[in-house]
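Not every chain of the complex is shown here; the ones you see sit where they belong.
As written, the chains take the letters A, B and C, and residue 1 is the first residue of each chain.
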Amino acid sequence: MKFLVLHGPNLNLLGKREPAIYGSQTLADINASLEMLSSELGCVLSFFQSNSEGELIDAIQAAAVDCHGILINPAAYTHTSIAIRDALSAVGLPSVEVHLSNIHSRETFRHTSMLAPVAIGQICGFGRDSYLLGLRALFNHVKNK
Amino acid sequence: MKFLVLHGPNLNLLGKREPAIYGSQTLADINASLEMLSSELGCVLSFFQSNSEGELIDAIQAAAVDCHGILINPAAYTHTSIAIRDALSAVGLPSVEVHLSNIHSRETFRHTSMLAPVAIGQICGFGRDSYLLGLRALFNHVKNK
Amino acid sequence: MKFLVLHGPNLNLLGKREPAIYGSQTLADINASLEMLSSELGCVLSFFQSNSEGELIDAIQAAAVDCHGILINPAAYTHTSIAIRDALSAVGLPSVEVHLSNIHSRETFRHTSMLAPVAIGQICGFGRDSYLLGLRALFNHVKNK
């Protein structure tokens, strides 16, 4: 079982970026934690980060070839990208949307997700744990189908 | 470490109620799964379900005495109850909001949560797993404080 | 054939309450008229009034055991209660929503019903007759299923 872990814009800055909101862990730290959990669960992960909406779509399309699901933190594109939503619908892979921060306690424009309606579910507010819980949720979903 | 698991209105009907949306497990099944996970994590749970907004508030207030956190599925009150939100703020316990279904792919009035802004985070869409992931999230949050 | 007649908040004050809007009949008068009509139609009624949203939900859930439909005047909860709506959906009994006054000629916030979309239909504006017509509608619906 293989999953794509997709990180949206500015997540490459994690750890350097506004630690009051996003915590002090880097993206490498998070990926390492995910690797550890994937070993435990018995699945394989590939990782991709991009600041470009188009490249994220390319990656989702490419995942259709050999992945069984997508764990995605769409970051700022969460609230505006119909194109990423359409990509997720088009490839037909189960996806889980995660956010480090609690988007519901931030600016109003961050309360709405264009992607959540086509994902299995959404997890937000738990920092690195959002990713780990998201991987568990995705793994269980695919295993039980 | 002790947590209150709070189930909102109509969740006592789980398993009997619209299985296409909520799955076929009963509330007892979910509670049993949570018990199992709590043993594994090393924490204690108490459970309460009510159809009454007032009783849910009473339960939240009572939890302040001996609980370290609240795992809450506010069901229909998610979208309307300022009173439950105020109760969660008032007792000052960390809380995690969970939903069986993906509220973002249902009617528009279910997309907004009055409670999420005062919770640590929100998990939705994974059926019984929403509760289990929520317990993990709450446990980790309290352990790491 | 048995139906639950459910009266929402403040309807116990009928007759004493703002007669210009709600007429001078008491709730007992209305229940008596309904009893008379039910004899004529050949069905049985049980009655319940509560000011508590939670108790109304409890009553709807209990009706699932031995009733074939629900005649409900949700009063003020009409416009706000997602929880009662979910209860009606969950028990799967046919329901008819009735109002004494014409809600469409009153304040704007009374024009919308959270419950009507899950009921068979809605009747408003005819005072006691709203209930009697509602019982006929419910009886015919169940009989013809």
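Please note the rule applied: a contact is a pair of C-beta atoms (placed from the backbone, for glycine too) under 8 Å apart; a residue touches a chain by one contact, two chains touch by 3 or more.
This is a predicted model, so every value here is computed, not measured.
Undergrad: Please report the number of identical subunits in the complete assembly described by this file, where 3 are shown.
TA: 12
We adopt the following convention: only the chains that are shown with their structure count from here on.
Undergrad: Please categorise the chain-chain contact pattern as a line, ring, star, complete graph or other.
TA: Looks like a simple chain-to-chain line, open at both ends.
Undergrad: So which chain ends up in the middle if you average the CA atoms?
TA: Chain B is the most central one.
Undergrad: Quick one: superpose subunit B on subunit C by CA and send over the rotation angle as a multiple of 5°.
TA: Fitting subunit B to subunit C on C-alpha positions yields an angle of 120 degrees.
Undergrad: Find the geometric centre of each of subunit A and subunit B from their Cα atoms only, then give the gap between the two centres in Å, rounded to an integer.
TA: Centre separation, subunit A to subunit B: 23 Å.
Undergrad: Subunit B to subunit C: how many Å between their CA centres?
TA: 31
Undergrad: Roughly how far is subunit A from subunit C, centre to centre by C-alpha average, rounded to an integer in Å?
TA: So the centroids are 47 Å from each other.
Undergrad: Which subunit A residues touch at least two other chains?
TA: none
Undergrad: For subunit B, which residues are in contact with subunit A within the complex?
TA: 102, 104-105, 111-113, 116-126, 129-130, 133, 136-137, 140-141
Undergrad: Going by the contact rule at the top, pick out the subunit C residues touching subunit B in the complex.
TA: Per the touch definition, subunit C meets subunit B at residues 52-55, 57-58, 61, 80-83, 85-87, 89-91, 114.
Undergrad: Enumerate the contact residues on subunit B facing subunit C in the complex.
TA: 8-10, 12-13, 16-18, 50-55, 75-77, 79-80, 109-110
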